[in-house]
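Only one protein chain is missing; all other protein chains are in place.
Labels run A, B and C following the written order; every chain starts at residue 1.
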């Protein structure tokens, strides 16, 4: 099975997410880094690409150059990953999609709902894959939870509780640190801080596992560190189309939480919970019964969970291989093989609509609003 | 140190909370059960009281009889515990207080805000103790958290997150069970189900640990099991007088959670969390530092926490001895000794106000409302 | 049900174990402290007894006086608890047993095997209860484990692994602290340090849960802190009469462990584990199945476990109420009622034999020796 050619925009030296993408794309031998425009500084970007094994003529100075040259090659890259600053995702994703490339875009896919609508339409029109990196949905045991819900193992879902809270922005003395400050500055981050940064991962998780969409929501935003304009703590109550109730708490001032991303799903006949810091287990409780610890790699898991696990039960797999699982699925999709449900442009659009509507709700003292993008109301 | 005489109304044979009170009152030798009207069935109540060691002439058929006879005795009981059905708490508490007895009332102290105002006024007028059994506040490590906040160890409190969720009412096939059904029936439970039952413990905990009062709130109530009128799941966003943000989730359909009562407090310089199922530890994180596991019984805890711990570090103490700690404090108060901050009628009143205001908010689609009783606005 | 009269030798003011006994004996209303010789200092002991509610004429200056006067009373104490320094347990226990009292003795019951044989014979001859306070065996979930083994739920036991390790004697700079030093000094502690102090709790636990006796053992002792004569760390390999293999590690220099007492039992068809710091759960795994979390208070537990649990599922009970459970069982035995299997003089004898044999094995480079007292070989 020949490796697919892979190209990367952004994710240069020193980037936090770049290494996770490279490891993810290449871990299982599905993709080979064949082209890249890795840095806003053309010289640095080209040099780094070459150190990563990219041929000289495919180490590009910027994405426009990459788009132009790759478009003309017979061995053009099969997939472009967009891992640039948030405000540029839309433009780059749109350009590569329009030129017929498959794209995996970092979240947020766009900065506005209108842009999201445009990407969804474009992906549909071109028939190209436009995936969005909600990578937590690719942990094997998250796929298992989705399967358990879909196959009725906990009955109709009544309640979904998701949290994504950390404390890494809780130090007021560090608030002027540029790596922190921009997130709470509307000029750079847009309309939302913590909810747009982490909360939409959690909201996507809720939809992904429940197999349902968020229909309405009510938000309470707070800025707890003096000087911040955008929220660093948010609570979203929501309802899903199928009637389930939702609770979502996200915070960046929860000092002591490193990566407190977890989900609990409660249905008519059972409940379960999963946490991203110990992603290899699900705690599952059938109604009236004992809590059972389900293990990644145990016998009898769904095909989806089994396929995405590389080492036996008891051997933990972590975040980088969840990213890898996104690439596994995209590679399979490109090859026309069976694959799992990776997040797409529609998920990116729904997230952006939820962000704008949550902002509107918070500004209206928690009024309940439609959470969906206009095209889906 | 002579034992104090203790009387009990309610808590008869088969009662869930009765044994916890008896153990709590007698564990440390502070109180001796001297009188009781334990059951609505006078014969059963008298017989049980005698089996518990109460003298024949102080085993009463009902609380009115107990009130009358005890009022006339020179060795009248020093404290009356009221552990009857909720709707009777007000009347009984009022009567004993008015007659000059100290009272420990089970929660909820009253069914209405007006009744709560009356009890507060009466306790003030008589100078008698009116305690309310928010017993979780008496775990040694909860007292330690309160001390840590009060002494500035985490700086100004920014955020308090409390949950009290269980799954014991999640089985729809059990929903007609009389022990479950009344809780969701307005005719029996009043205006609120799960929030009034468990949520107010959590709200009290937030105030107790933060050392602050809830000023405003916004509520989202849901009934997830068909046929229920009152809520079995609720989310309360709140603000405290000192500016802290609050989040409170309570549920009775969280299948798999046995007694998911926990609190997280985040301040300017640190965060901490505690859970009632493992009540002997606090996880504390100074900003920028590592999470530390604080243990009940470790050297250097506050007097408050040290005094309420009976066995050395590593030896767990549990719920019954938290109840006992309430009695330890009340006994000390009766004797005029130094004691910790046990919950009083004012806490009972604030809870009832919060219940009514949460109901109003939920009915008004989450509108923000004043959470305080009229007398304190 | 009238309270039983209870007497206490030792456990005076400042004693660590005294409060646990008083709480344990009185928590459930079974016993009332009626007599005591609480302190080696007669004046202090009498004064403290009176403060605890003992009548003046039953607050004794020493145990001999208590023995003499109580023997002559019609309302003599029903049970004597011996909580004096270790070296005196034998003499006092023997004296009270011989005079026809029931006795609960702190561990170790004796300092030699011969003394242990004498107590066993005396208890048999007099028909009196001689219990030994291996209180960990009275946690509800430990009783449940014993029941699970006895009823075949994990098949024939293959392997028992017990640990009892803490780090409270790990600070060399504290090694001269009198409260620590005596434990490693043969003149005061006898032939063994940590194994005799903590290890025998673990060895008893292994036998109690497996429902089997230790037949042979091999020991490795180590003194890791300079200046200590007796061991502060020990490993015991053993075999049980039914063929099960045993592993026991005990240490007092395991810095960071507070009270690392746990047990794992593995049989033909399942395994389970329990830890004393979280005593309200068992992790149980049927062969080929998932690990299940069993909760104190859940439906379907054995009568033994159900009877010893006072508050509902999810409400933790701790160490003091495990001690109380020993008293519950002894009270029932005194009253001729159904009761659980509390530890007796035979357990005390077996422990002492194991200590001496472990010492002999360790001195013989781990040679396998018979673990049983001579009378049972």
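Everything that follows uses one rule, which is that a residue touches a chain if its C-beta (ideal position, glycine included) is under 8 Å from a C-beta of that chain, and two chains touch if they have at least 3 such contacts.
Predicted model, so just to flag it, every value in this text is computed and none were measured.
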Task = Check each of A:5, A:26, A:84 or A:252 against the chain that is not shown and name the one that touches it.
result = A:26
Task = Check the options C:197, C:233 or C:262 and report the residue that touches the missing chain.
result = C:233
Query = Which residue from C:35, C:161, C:230 or C:294 sits in contact with the chain not drawn here?
reply = C:161
Identified contact with the non-displayed chain, of A:152, A:316 or A:374 = A:316
Task = Since one chain isn't shown, list which residues of chain A touch it in the complete complex.
result = 1-3, 16, 19-20, 22-23, 26-29, 33, 51-53, 166, 258-259, 276-280, 295, 310-321
Task = Pick out the residues on chain C that sit against the missing chain.
result = 154, 158-159, 161, 167, 170-172, 218, 220, 222, 224-225, 233, 235, 237, 245, 247, 249, 251, 253-257, 264, 266-268, 270-273, 283-288, 291, 365-368
Task = Could I get the residues of chain B that touch the absent chain, sorted low to high?
result = 290-295, 298
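The working rule: only the chains that are shown with their structure count from here on.
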Query = Between chain B and chain C, what is the gap in Å from one C-alpha centre to the other?
reply = 35
Distance from the mean Cα position of chain B to that of chain A, given in whole angstrom = 42
Key: Interchain centroid distance [CA atoms averaged], chain A/chain C, Å   = 55
Request  = Spell out, as numbers or ranges, the residues of chain A touching 2 or more other chains.
outcome  = 291
